[in-house]
Structures are given as C-alpha cells and as structure tokens.
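One structure is given below, encoded as structure tokens.
With one protein chain removed, the remaining protein chains of the complex are shown where they sit.
Now for chain A:
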Amino acid sequence: MSVITVENISKQYIIDHQRGKGVNTLRDVVAENFRQWFGRGKQVESGLTREEFWALRDVSFTIEQGDRVGIVGHNGAGKSTLLKILSKIIEPTTGSVRIRGRVASLLEVGTGFHPELTGRENIYLNGSLLGMTRSEIRKHFDEIVAFAGVEKFLDTPVKRYSSGMYVRLGFAIAAHLDPEIMIVDEVLAVGDAEFQKKSLGKMRDVSTSGRTILFVSHNLTAVQALCNKTLFFEKGRLVEQGETNQVIQSYLSKVSKTRLARQWDTPEEAPGNDLVRIRRIELIPEYPDNTTHIDVRTPMRVRFEFWNMMERANLNLSLHLNSLTGECIFNVGTQSLPYGKGLIAGECLIPGYFLNDGSYTISVMVVKDTVTPLFQLEEGLTFDVEDYREGVAWYGKWPGYVRPQFRFEMEALEEVPAK
C-alpha cells in the first residue's frame, strides 16, 4: 500500500533583488506601485529585479508502507523544501501530494522550546506542537525523561541546559511520538556520538515496527544503515531513486568535487617559473573489488611530473596532504638527487587504511638543495575519502584524521565457569 504519493510537485520562489538593500518594506512597495501608476505604463526604472528560483521541479515518487527512505543531495538540492511540503508547512506551487496516515515531522530538534520554561513545561509544549495530546505526553513522560537523561533538571529552565541536554530532550520527545509516517531532517547531525547511536537505534526500532520513515541526512553511513530506498536530489530535481547502495554510489560519483588529475601539455602554459614548470599531477586509486570511489580502504599513488630548466641542480619533492580546513595531515619528501635539464617524475604511495574519511587536498613543492623551495603547486588535487565499515554497528563520525589498522588484540585471561 502506498502511503505517500507525490505527483509532479514544484516549488517556485520569486526572489527580489534590490540594489543596496535586501529587506522589502511597505514604503518600497508603495513607492514602486506609485511609480508604476504614474509612469503611464512605461517601463519604469526601478531598483527591483526579479528572479525565479525553482526549489523543486517536477518531482514524483511513491512511498510504500514500511519503507525507510533516505533523501540525499547537496545543500540547496531541495531536500528540506520537499520535507516541508510533506509536513504541510509550505504549499507546492504546482502538483499534489497524497498522504495516508498520521505524520510526525521532525525538522528541528526541540521545536518551539522556550528558554525560560522548564524541561517539564517544554516537554508538553514541544509534544503538543508535534501533534501529541496531553494524555499521550503524560503516558510517555517518564520514558522521555529517562531517554533524554534529564531527570535532575526537569524543573530547571532549559536556558540553563547544556546544548547536549537540550538536543537529547528534543529528540527524546520526538522519538516517543507514535506516528505512522515519520519525517526526519538531519537530526543526527547534532549531539555526541553516544547520543547519535541511541537515536539511530531508536529510529531503527521505529522502522522495524512497520512504520514509514523519511530521513534526510548528509551522513551517508547512517542513510546506508537505516534506509532501504533512497532518493537523490540535485538542483530541485529527483535525479535517481531506488535501492540505497546503488543510489549512494551514483550520488558519490556525481557530487564529489574530486579533481584527481591535472595536466599541462607545454611548459608555456604550465604553472611554475623560469626554473621549474609543472607538467602533470595525478592521483591513481587502486580500487579494491567492486568499488568505484575512494574509501578508507583504498591505496592510492600520487604521480607528479615537472620540467626542470636548470642545467644541473640537486632537487627533491615535498608532498603536503591537507585537510579541507587547511591543516596539514602529513608531509613527505623524496631524497635530494642531482638532475640535468629535462622532465622528471616522482611517485608517492598512500596505503589503504591510512586516511580517515573526509576531504583532502594535495600540494607538491619542488625544493633545491633541500632548503630552497623553487615552486609549490597549491591544492593541486582535491579528493574525498568515503567511510567504510564492516562488523561495526556504530555509524557516528569516526574521529581522527587517520584510520590506521594497528595491531590491537584482546584475550581472555581468566574465565569464570558458568554456574
């Protein structure tokens, strides 16, 4: 039985760009109308320019009862707009949606929490905003408090809560809704690892009881763990839907900003200076079986070629691997050796199970006599390392920059025989 049927929905926004300022006040509109009326139908010079923007465009899909549907896409792809339409918060410009069953949507943790009110008061406030009756809230009250772990602070205003407690309380209330369809937006992005684990577990419990879940997240690992179906949005359009693993593969190959190779054919156009010029830089992943993108397992080679214009010089290469935020994860160098004029290549191997998941950039520097940098190619390559886990039931962000598999073993020293 299909519980949600979405037919050709589109959502259009008109954006007024105004020179100088962004806020549309009554005075501006009055002035605008005034000018138009007295401008006798002529195109009046005005400060307003209008732009149409389609947040969603011709989206159609159906969701069956019990489906756990992940929704992925870049920021601005229309995911949140879709959830808001399904939650009846905004109405579509065209198209229609049919929903069968009680919907609980959780677009924010702790919607409507008032900082001055106590935890207890906020449970009632938030619960009834999410559509619970007071008797339902009363029935689940103790469970909610226990799940959030805020027993001691029930009568403290939530403005005194730590952000972790605040989020836990918000999620705990939502988790005890009893909807047939649950719509969740990026809730797991907040809270500590332990809480993420708890909330993901709770969501899985909900889904195994035959209820339908729509889940938007940037955490692909969580989507993979939780969802059997996935919708992939790009620029307001639904570009792919289907079985989760398959959709995520194509999402990854489409959205990554990866630049794995750069090449300049002649020294004239190549970056560099009178001494050295870069010819080529390339990252060559050695994919394990059945994978098409770099994940934590993938070994990679970085190949670098440059023209040396000096007659004779002692040269070495230095490679920096930086995180997206610009921190250097490591720096390795080659031996310094004498080279004549001509083309020189270097290659560095980054083993699998070394980098943690994340986005990285590589820059390479040519150094003379081990001390004088001749030229540095900044952000020569950009690539993403995806997460991969086996035999782990935890899906939070794995901490750290590196993900080594060091020898780490356990043994039972003594076993108490069972009675």
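Just a few scattered comments:
Convention: contacts are C-beta pairs under 8 Å (C-beta built on N, C-alpha and C of every residue); 3 or more make two chains touch, one makes a residue touch a chain; residues count from 1.
Here is the rule we go by: contacts and distances are computed from a predicted model.
Its record in UniProt calls the unshown chain "Transport permease protein", which is the match among "Protein-methionine-sulfoxide reductase heme-binding subunit MsrQ", "Acyl carrier protein", "NADH-quinone oxidoreductase subunit M" or "Transport permease protein". Considering the whole complex, the residue from A:Thr111, A:Thr156 or A:Gln376 that touches the absent chain is A:Thr111. When you scan A:Leu56, A:Val72, A:Ile85 or A:Leu252 for touch with the missing chain, the hit is A:Ile85. Annotation for chain A: contacts to the undisplayed chain at residues 13, 23-27, 29, 84-103, 105, 107-108, 111-112, 114, 116-117, 121, 124-125, 128-130, 133-134, 157, 180.
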